[in-house]
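Only a part of the assembly is drawn; its chains keep their places, and the rest are absent.
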Amino acid sequence: MAGPSSSILVLGGARSGKSRFAEGLAIDCAADRHYVATGRAFDAEMRDRIARHRSDRGDGWTTHEEPVDLVGQLRQIDDPSRVVLVDCLTLWVTNLMLENQNVMARSAELAAFLPQMKARVILVSNEVGLGIVPENRMAREFRDHAGRLHQQIAASAAEVYFIAAGLPLKMKG
Amino acid sequence: MAGPSSSILVLGGARSGKSRFAEGLAIDCAADRHYVATGRAFDAEMRDRIARHRSDRGDGWTTHEEPVDLVGQLRQIDDPSRVVLVDCLTLWVTNLMLENQNVMARSAELAAFLPQMKARVILVSNEVGLGIVPENRMAREFRDHAGRLHQQIAASAAEVYFIAAGLPLKMKG
């Protein structure tokens, strides 16, 4: 298990069980659990997904919704007695792109901030780079941003998991 | 190796060698081998794929074609002396969706039935959740259905493999 101030990256595909696995890790970490939801409920489908995640998660979490200023949010709730679960990085990257933010700068800032955190932080993200090259240029840029961010976070993470069919494969740690 | 009544899930991408790997497992299991093909030959490309699979498989198999009522088919051929190979779950999910069936109910029914089988059963499926989020809503639903089904089956499976480049990675067992 990682030290209290080291981060854990949980990668997986759609409906791979990555969020549930990450929640299980968090429950083993600390009683004071904070959940940072990066998704925006911009349509009914997204609202359903968010509600389902919240209901799957059960009680015992303080939930924060922060689609854009992830580092600011993490700084605000950082405390050595806590575990913080960020779900998920790919939605955060999407939100940054939609706001025309400098994704590479924001990603570098997050990757630099994580190792300084006092709370244990668990980050969930979608692996999106294993299909055909998308025809849409923005989708290609998104894939590149997500892949680069995963590499940066994995480099300093204490543990990295790849989830498929609900099962974890430990890549690091 | 799994007990005689436990199931094995073989996941992999397109042309990953998952069917061939599963066939190898089946050959090691029992001489009385039954193959349940869920694919429908609705066009020339699909007919080609089915014919190629059949020819790759070689002799020594009793083949059943069942695109929809998978549990009914499995119940009919269930026998402790047999190994049953289902290829593949993702085509079955596609067929259920095209028939407007309740995919979640059918998936739960299959997941509940498998641990009761007397034959050893090997299920092949495509991992489809590791690319960009599809723009098409039905494709997103399909991904969710497939991912959820994989989690359900993996939870009770004795062994789970992830195949890439023809090589197995054991996720469970």
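A and B are the chain letters, set down in written order, and residue numbers restart from 1 in every chain.
Everything below uses one rule, namely that a contact is a pair of C-beta atoms (placed from the backbone, for glycine too) under 8 Å apart; a residue touches a chain by one contact, two chains touch by 3 or more.
Bear in mind that the values here come from a model prediction, so they are computed numbers and not experimental data.
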Assuming 2 chains are placed, give the number of copies in the entire complex as this structure defines it. 3
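Operating definition for what follows: only the chains that are shown with their structure count from here on.
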If I superpose the C-alpha trace of chain A onto chain B, what rotation angle comes out, expressed in steps of 5 degrees from 0 to 180? 120
With chain centres defined as C-alpha means, what is the inter-centre distance between chain A and chain B in Å? 31
Which stretch or stretches of chain A touch chain B in the complex? 12-17, 45, 127-132, 134, 139, 142-143, 164-167, 169
Complex interface listing, chain B residues touching chain A: 9, 11, 13, 127-133, 137, 140, 143-144, 146-148, 150-151, 153-155, 160, 162, 169, 171-172
